[in-house]
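I have a structure here, written as structure tokens, and I will follow up with some questions on it.
Left out: one protein chain. Kept in place: all the others.
Labels run A, B and C following the written order; every chain starts at residue 1.
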Amino acid sequence: MEYTRQEMMAIATGREFKDGELAIFGVGLSMLAGFFAQRNHAPNLMAFTEGGVYGSTPIGGLPWGIEDNRISANAVSFTGAIDALGFLVASGRVDNAVIGAAEVDKFGNVNTTGIWAPGTEPWRVGKYTLPRVRLNGSGGANEIAVGAKKYLLMVTHEKKRFSEKVAYISSPGYLDGGNAREKYGFPGGGPSAMITTLGILRPDPVTKEFILTGYYPFASIEEIKENTGWDLKVAPDVQVIPEPTAQELENLRAVDVTGSLRKK
Amino acid sequence: MEYTRQEMMAIATGREFKDGELAIFGVGLSMLAGFFAQRNHAPNLMAFTEGGVYGSTPIGGLPWGIEDNRISANAVSFTGAIDALGFLVASGRVDNAVIGAAEVDKFGNVNTTGIWAPGTEPWRVGKYTLPRVRLNGSGGANEIAVGAKKYLLMVTHEKKRFSEKVAYISSPGYLDGGNAREKYGFPGGGPSAMITTLGILRPDPVTKEFILTGYYPFASIEEIKENTGWDLKVAPDVQVIPEPTAQELENLRAVDVTGSLRKK
Amino acid sequence: MNKSKLITMKEAVDKYTYDGMYFAHGGALPVGSDCISFFREMVKAGRKDIDIASNCNTQGTNLLAAVGGLKRMEVGFSGLEVYGFANGLKRAVESGQTILEDYSNGSMPIRMMAGALNWPFVPMFMNTGCDQQWASADDPENYPNTKKIPEITDPFTGKVCGAFTPIKPDVAAIHVTMADIYGNAIMLGTEWCRYELSRCSKKVILCADKIVDTGVMKQFPNLVRIPYVVVDAVVYAPYGVWPACSTGLYDSDEEHMFYMNKMLKTEEGTQEYLQAFGQYDDVWDYVDMIGKERIDKISATETAFLMDPYRQWIKTDAEIKELLERR
Partner (left out) sequence: MNKSKLITMKEAVDKYTYDGMYFAHGGALPVGSDCISFFREMVKAGRKDIDIASNCNTQGTNLLAAVGGLKRMEVGFSGLEVYGFANGLKRAVESGQTILEDYSNGSMPIRMMAGALNWPFVPMFMNTGCDQQWASADDPENYPNTKKIPEITDPFTGKVCGAFTPIKPDVAAIHVTMADIYGNAIMLGTEWCRYELSRCSKKVILCADKIVDTGVMKQFPNLVRIPYVVVDAVVYAPYGVWPACSTGLYDSDEEHMFYMNKMLKTEEGTQEYLQAFGQYDDVWDYVDMIGKERIDKISATETAFLMDPYRQWIKTDAEIKELLERR
């Protein structure tokens, strides 16, 4: 079967959503994965966006933003950001969500804020220097990281994106690992998986270090280790993740009408 | 000219509102006084209610409540309690308001919560005993007391209602007098006048004790002192308050269509 | 959003309410927009020891207190506005049967919002420097009380304000003008605390004057302040606010407001009232009990025009019966 790595990642992400869950989707890949799940196996997934758009499905292609008319055209309710991100997400009510990341580390912390020259990261130099490249900041991902019962990290699997320690924590994962989140009283449970373009990493239940638990048919453990910036542990029961079924691909492509994931 | 004490009180209260002020009205007397002012001399008074009903005037008689259809029939906006009482009142934005009171004291503190047998008041016995008679509690008056730039107290002038110290502070006036409010950081300025069925009391600028500054043509200083539960001071420039003009009475009665104030 | 949540009033009370629960109701207004018929059903079911978070007392809490079912109430306003004191509640409080913990009409909805946000506390200037802070019915020996609304210092300015507990009820029944079977709802008139209440409660039951097609939600999504994702059950509750008013649909029934409150003044009167107005089987029976004459009178409301944009989506009683049977 023909499919791209992006499509495999979107489908693997979508598989993590169960029917009936309350879920918030961001834009782009994350939204495609979510609406794929709704179409494929979770018809009662209750999806909403950061701005408080409820009960809608995209029309006319991938929305350009979470308030784009493409996602507003058939909504049943519009509220606001405090409702969506405050009452439902940061409060601990949301069951599942997806965060995209420019950089993650072995404890699932996410950086979407900036790229610093190696050695000049704020935590290393004890000073908030300007990033070499300014990225987009956290958006609503911080609320998801703090409040969602569980959430998924979607990341392109490249060494520069999988660091021992991120330059800047835009959205907290397990911080320094173990029970470190407890200190901050976060209502949410932390990231449940990293779904990458090569496989799936899940946190060790105790240390919270992310370990390899599955890889796609086209990838290998070796390739994944090579593309990970920390000494990646491999789960004893690591598995090959089933490739997309014909039905999954059909449903994904029905959502991805403009074919944004089919570009290799 | 024929008018009742209630009508005089409502008109005297209405005279305190200036054109263009942002004002919140409660039900009953307070609402009549406010809408009288809007009709009589303050056409741009911006009135709203505790529940967030904006831009309306009563239809078909005195509303039974601040969310009654009589006040909702021609509104331009309905929001909610946090908007009205939080964003506009407790925050310090409202220019003027009216609070009714079962009991007031010489520093303008208001009790609308209960009547205790003399000697059993919580502050006296150091214990929150049950009131002999349970009243209505503070409603939104506490937010007005805390936040309005200034506000008026409307009280029937009877000795039992004008105490040295109220049994229970439902809505804070000047507390123990002087600068006592400062300790609590209240955004509002405190009560600017007590408008009673006999006259008007205003706070001394320094001590904040309420003193008699005016009385109605049908009342006397003596009558007022007799009906006040503390040793009422009289302002050196105490004045007779002008009786309602024909136009004022006409406008008040146009608002008070059911004649609730005309009952003697 | 393809599962109907429409159940009957009796089913809702049976399934979602229980003795000792922490309950909240909304509008929670003395004169308008509260789920009064839900309270009637709870009284019919004999619910007791109820702990209530209430923006304001209504004829619903007044009735529940009158029958001795109200253990405790946190409230901003305990009267009936121009209709006077709430005799049932007043009697229960003065006799010591109901513990009444006082807050105010601004602090109660903010505490609900804090519950919705899952904050540990919420800082305010309201209710401090006065007896809402110093007097606690829950802890009456400790006066001035320092635990009900403890002081907290602003780390930026050093200013002191009050810290309040958030409100997170077990169950909330919320009156709405219109709801679809999935739980999307439109309110006409002030929301008071209904929006916040729908977000802070563990279970949410909508009591809707009208059941409508979802088409109205898609035409007016900005009016849908309560979306299906926070709702557990939808109940068809025609004239559910009676004898108080529902904006757009009916005015308050002045005669019955006074009559009901007068009857609740005594135990005997309360029983007599329940004999007359607590004996019906379902909502259709309930509407018959109110009677056509009364309904015609209260329905002649000046706010009726507010319903005009939505009439085409209203489900008939026959359609609603079918929706209930089809489950």
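Everything below uses one rule, namely that contacts are C-beta pairs under 8 Å (C-beta built on N, C-alpha and C of every residue); 3 or more make two chains touch, one makes a residue touch a chain.
This is a predicted model, so every value here is computed, not measured.
The undisplayed chain touches these shown chains across the complete complex, A, B, C. Interface note: of C:103, C:119 or C:286, the residue touching the hidden chain in the full complex is C:119.
Among A:51, A:108 or A:214, the one in contact with the hidden chain is A:51.
For the chain missing from the display, the contacting residue among A:14, A:34, A:108 or A:140 is A:140, taking the whole complex into account. For chain C, the residues in touch with the chain missing from this view are 110, 117-125, 150-152, 154-157, 159, 161, 163, 165, 186-189, 191, 219-223, 225, 305-306, 308-309. Residues of chain A in contact with the chain left out of this view: 27-28, 49-53, 59-60, 62-70, 72-73, 78-82, 85-86, 89-90, 109, 113, 122-123, 125-143, 145-147, 168-172, 175, 180-181, 183-187. By the touch criterion stated above, the residues of chain B touching the omitted chain are 22, 43-44, 46, 48, 54-55, 72, 74-79, 83, 86-88, 90-92, 147, 185, 187.
We take it that only the chains that are shown with their structure count from here on.
Taken as a contact graph, with one node per protein chain and an edge wherever two chains touch, the assembly forms an open path, each chain linked only to its neighbours along a line. A comparison of the B-C and A-C interfaces places the larger number of contacting C-beta pairs at B-C. A comparison of C-alpha centroids places C closest to the centre of the full protein.
Inter-chain spacing, taken between the CA centroids of chain A and chain B, is 56 Å.
Computed centre separation for the pair chain B/chain C is 28 angstrom, with centres defined by C-alpha atoms.
Multi-chain contact residues of chain B (touching two or more other chains): none found.
In chain C, no residue touches at least two other chains.
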